[in-house]
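A single protein chain has been omitted; all remaining protein chains appear in their positions.
Residue numbering begins at 1 within each chain, and the chains themselves are lettered A, B and C in the order written.
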Amino acid sequence: MSLLLLIEQVLNGLQFGIMLFLMAAGLTLIFGVMGLINLAHGSLYMVGAFCAAAVAAATGSFLLGLVAALAGAAIAGALVELVVIRRLYDKDHLDQVLATFALILIFSEGTRWIFGSFPLFLNVPEFLSGPVTLPGGIEYPLYRLTLIVVGLLVALGLWLLISRTRLGVQIRAGENDREMIAALGIDIAKLYTIVFALGAALAGLAGALVGAIQSVQVGMGEPVLILAFVVIVIGGIGSIKGALVGAILVGLTDTLGGIFLPELLKLVLDPSTATSVGSSLASMAIYILMAAVLILRPAGLFGARA
Amino acid sequence: MTDAVLQTKGITKSFGALRASRDISIDLKPGEIHAIIGPNGAGKSTLIGQICGTLKPDAGSVHLLGQDVTQEPTRSRARAGLGRTFQISALAMEDTVLQNAVLGALGAAGKPWRFFGNALKDKALRETAEEALERVGLQDQARMRTAELSHGQRRQLEVAVALTLKPKALVMDEPMAGMGSEGSKILTGFLDKLRQEAPILLVEHDMDAVFSLADRISVLVYGEVIATGTVDEIRANTAVKEAYLGDEA
Amino acid sequence: MKFTTMAAAAALAIGLTSAQAEPVKVGMITTLSGGGAGLGIDVRDGFMLAVKQAGNPDLEVVIEDDQRKPDIAVQLADKMVQSEKVDVLTGIIWSNLAMAVVPAVTAQGKFYLSPNAGPSALAGKGCHPNYFNVAWQNDNLHEAAGAYANFEGFKNSFILAPNYPAGKDALTGYKRMYQGDVAGELYTKLGQTDYAAELAQIRASGADSVYFFLPGGMGISFLKQYKDSGIDLPVVGPAFSFDQGILQAVGDAALGVKNTSQWSKDIEAPANKAFVEAFQAEYGRLPSLYASQGFDTANLLLSAMAKADVKDADAFRAALEEADFASTRGNFKFGPNHHPIQDIYVREVIKEGDVYTNKIIGKALTSHADAYWSECSM
Partner (left out) sequence: MIRESYLNAATLALLVAIPVWAMSADEPFTITLMTRAVVFAIAAVGLNIALGLGGLVSLGHAVFFGLGGYAMGILAHHAQTYTAVTEWPFLIEGTKSMPVIWLVAVVLSSLAALVIGILSLRTAGVYFIMITLAFGQMFFFFAISWAEYGGEDGLSIYVRNGFPGLNTLDPIQFYGLCLALLCLVLAFAWRLGGSPFGLALNAARQVPVRVETVGLDPVRLKLVAFVVSGAITGLAGALFADLNRFVSPTMFSWQTSGEIMIFIIIGGVGRLFGPVVGALVFVALEHWLGGLSDFWHIYLGLLLLVIVLFGRGGLIGMICGREKVHD
């Protein structure tokens, strides 16, 4: 395997990781501030993708679609928070898991009810389509490069938001000491709604960005949701930095594992067995990674010790 | 001089820059009540944690009945005869009073691996548990849910659970906290008699109780024992007056 | 979901009368909710269109949703057999569900007509006199793609499919006909949606063509990303990734791509023209190949009902074997293992107005039978 191909694959892993980060950042933020396990986060990802597809189809503009995705997911998030989620904060994890599982059912079938059973069309905009040639002669899709940049910008923006703004101060206070925010005279209910909507908007953005190169369909959120959970658990729940590191680890493991495990096994097994065993191992790789991290560091890489 | 039942030798513990225990050496002799006093943040909880095994000291050692137990977990120390009560009640709130006491008996007997047979109908376990409840005066509340007990009654239950272990030494973290004066008086009387059965390391804020019960007192300030002595010696100690009693002196 | 149709539209029946008065009860188990519901809905709509057109009052259909879960499908099959006491079952979309249901129901003496899945196990050693496949054996479209690759002169194909039995069958089917070299063979994760790594490998492999079997959303993702990657090799797939339901979601990325199918809406058979028009009039959308399979399944059943009594299993089976109905595919007959012998076409994705659809550009295989019939003894 050539070095160029290796570099290209690393880029792919990085890009996949950064997409996961967009999902995981919202999830980990919501957990950090409210202590809530939100299984319905994948549904907000789906809502974003569907909003983008619907608006892009109606207006012909991908950017308007993105705006719609952000707005749609944020509104859906805020509504869900107001109606359901805020009743779950003082319940135990078990109730949270069940209630948000119920939300998945409602969102999925509701979307199918509105948009039908067939996938929707959402494409990469003309000005971002096709490959560009990188230094060294690697041909790489411009859109995927854009995704990496957007993801890094969002990470930077989140960092600025949390370290430099008033909202950020409140969020950090919420993570450390719930009583304290009340004592500071902050309206907790409002803060929670805002944080939840922010997390939802991030998920919606991820859904729309990814929807353009994948398939906008009902149920698209669940596989990503599981991956996002793997990410935040590896990174340490509640930690944005952990989410970023975890996401990139998972992205690289998944992408490179799928390529190298079969190749490695071909050294010791016959090719067809190696391909099949290698593919199986590759699909288990990130879960093995997660179990290994938790066994060594039970609260994740950057998690506060539970 | 008899051998100490419980002894710490130069234990030291830091959390980051905060040195919570500095070279603490104290002991507990048979038949005595040894009180630990000190202002808030003096490191009393850290000290108890190390004695009971929830925290590991950075340096120094803990000895129980002559054995070095520094590396042993809490449960081994408990099995070796160290009983403990908590500052904030650590009881199974959903269970009945009797169930909590039986849990202690079960631990003392070291037999939790029986999947059949009703724990509450096991004669030996039940006798141990009921006897302990009777001694603290909770026999009439045995069937109540622990969550329904008053604050003082929960303290009594804490003591009862510790007693089911037939402890060789007791560590009590503020047993009087939040009790009415009547309750404190009863408990004081009870502990007074208990010391013959098992010596008590008593961490307590209630100075009346401390001065009336303690055979010896150690004063802990900023993680350091600044004085150890009888009640009168401590009352007279100027360092204690300055560091601890402050303006009152 | 359950709606029982006593085919009340008897007034529409023109001349088609049943030879026997014995009613036939059909149980349809198909996927109507959750992911993949689109396929089940098409099969159901195609089937019910034929039922409605026939207006045969002796045909009763019970429809249930399997949610794409094997255990639910098995449970529904039990229900159909035990409580509904159906004579014939049909409707299953997925091979794994078919494997769970078909052996059990045929062993209980019921007929099963497959409108979509055709696992190799049921075509070879596991064939059964009461099992009829009206769609294809799973390998068929892939074999056709292999034959088409030879025709185009591809010498070095890169092939990929998900890592599950149907995926392995697909690549085996392709290689059975394809005579060139394999530049690379990849098994991807089932349900995978990002193919960046695979595309990089394709680009680096030096292949001259790509064959992929990635049903449902996987195919949509692959095609979009393939186009965006700028790789300029001809790509071929089976019809599953180019059917009417999902083409609109792929959009431009699919234009010009060749795919193999036993059906297309432009097959020049009168029955097909009538079907496409009737389907559009009834449901307001273009039919997919799944709809055509559902339609053919119902017509096969109706043709057998006209000839024999379902209670006389041997006679009914003989009537089914004749396949005496006007198939939307033109040529259609059963091989000895009750799987189709049929032509398989190569189609190209085109745009008609605003709608993406397929147009036939040639025939890959003529009167093609599957590879397993010789293993079947019945």
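Please note the rule applied: contacts are C-beta pairs under 8 Å (C-beta built on N, C-alpha and C of every residue); 3 or more make two chains touch, one makes a residue touch a chain.
Predicted model, so just to flag it, every value in this text is computed and none were measured.
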Of the chains on display, those the missing one touches are A, B, C
Touching the hidden chain in the complete assembly: which of A:14, A:37 or A:124 does that?
A:37
For the chain not shown, which residue from B:36, B:103, B:136 or B:227 touches it across the whole complex?
B:103
Take the complete complex as the reference. Which residues in chain B touch the chain that isn't displayed?
52, 54, 73-76, 78-79, 83-84, 86, 90-96, 99-100, 102-104, 106-108, 110-120, 122, 125, 143-145, 161, 164-165
Touching residues (missing chain, whole complex) on chain C
1-2, 32-34, 37, 64-65, 69-71, 74-75, 78-79, 82-83, 95-96, 99-100, 103-104, 107, 119, 163-166, 168, 187, 189-190
Touching the unshown chain, chain A contributes residues 31, 37, 84, 87-88, 91, 93-95, 97-99, 101-106, 108-110, 112-113, 226, 229-230, 233, 237, 276, 279-280, 283-284, 287-288, 290-291, 294-295, 298-300, 303, 306
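Operating definition for what follows: only the chains that are shown with their structure count from here on.
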Graph of touching chains, which shape: line, ring, star, complete, other?
other
Averaged-CA centre spacing for the pair chain C and chain B, given as whole angstrom:
75
Could you work out how far the Cα centre of chain A sits from that of chain B, in whole Å?
49
Which whole number of Å gives the spacing of the CA centres of chain A and chain C?
35
Among the residues of chain A, pick out those that touch two or more other chains and give their numbers.
none
Would you pull the chain A residues touching chain C in the complex into a rising list?
1-2, 4-5, 8-9, 12-13, 15-16, 108-109, 112, 116-121, 123-124, 129-131, 139, 141, 143-144, 210, 212-220, 223, 255-256, 258-259, 275-276, 279-280, 282-283
Complex contact set, residues of chain C against chain A
33-35, 37-38, 41, 163, 185, 187-191, 193-194, 196-197, 200-201, 203-204, 216-218, 220-221, 224-225, 227-230, 245-246, 248-253
